[in-house]
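Only one structure is covered here, and it is reproduced in the block below.
The other protein chains are all here in position, but one chain of the complex has been omitted.
So, chain A:
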Amino acid sequence: MTLIETLASARPGSALAQAMEKRAEILRLSEAAHDAVLLPRDPGGLSHGIRAALAARMARHNRSPALASHYDTLVARADEPATAPLADPDANVPDPRVAEIVRHADRLTVAPRDATRAHVDALRDVGVTDADIVRLAELAAFVNYQVRVLAGLKLLGEMR
């Protein structure tokens, strides 16, 4: 079962469960996307640890405790003491490069409409490569997709 199916826990045999069965390929690809952004073979300059911590943080910004808990598990598995604290949105971030990455991840989650060229330039100024800027955007984009699929499924599941 995919992560979305596990967390959505649609009642077996319900109309929603049947609809999800019809969209099984979309759920399978969503799971593959999770692995591509959280556990890539080539993580570039964004370790599996920082990806998991930022994902947990994004889930918390979205008030999704179930998803935050899943990402906390990945944070623990990565066992990376330097980045694990970032899972807490209130954590203090002393390193300027990491702080800029965290600021951008927060912006992409909370207020993507406010993003500008200056924010990309600020990331470059602290040494984040263009490839890592794209990887970071994909991470925020995917987690925010996943949050909304789960939030929507929850509403549909509770309705009937």
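We adopt the following convention: a contact is a pair of C-beta atoms (placed from the backbone, for glycine too) under 8 Å apart; a residue touches a chain by one contact, two chains touch by 3 or more; residues count from 1.
The rule is simple: contacts and distances are computed from a predicted model.
Not every chain of the complex appears here, and the one that does not is recorded in UniProt as "Alkylhydroperoxidase", selected from "ATP synthase subunit c", "Multiple sugar transport system permease protein", "Cytochrome c oxidase subunit IIa family protein" or "Alkylhydroperoxidase". Of the options A:3, A:36, A:66 or A:93, the residue whose C-beta touches the omitted chain is A:36.
Against the chain not shown here, chain A presents residues 15-16, 18-20, 22-23, 25-26, 29-30, 32-33, 36-37, 40-42, 44, 61-64, 108-113, 115, 117, 119-121, 130-131, 133-135, 137-138, 140-142, 144-149, 151-153, 155-156, 158-160.
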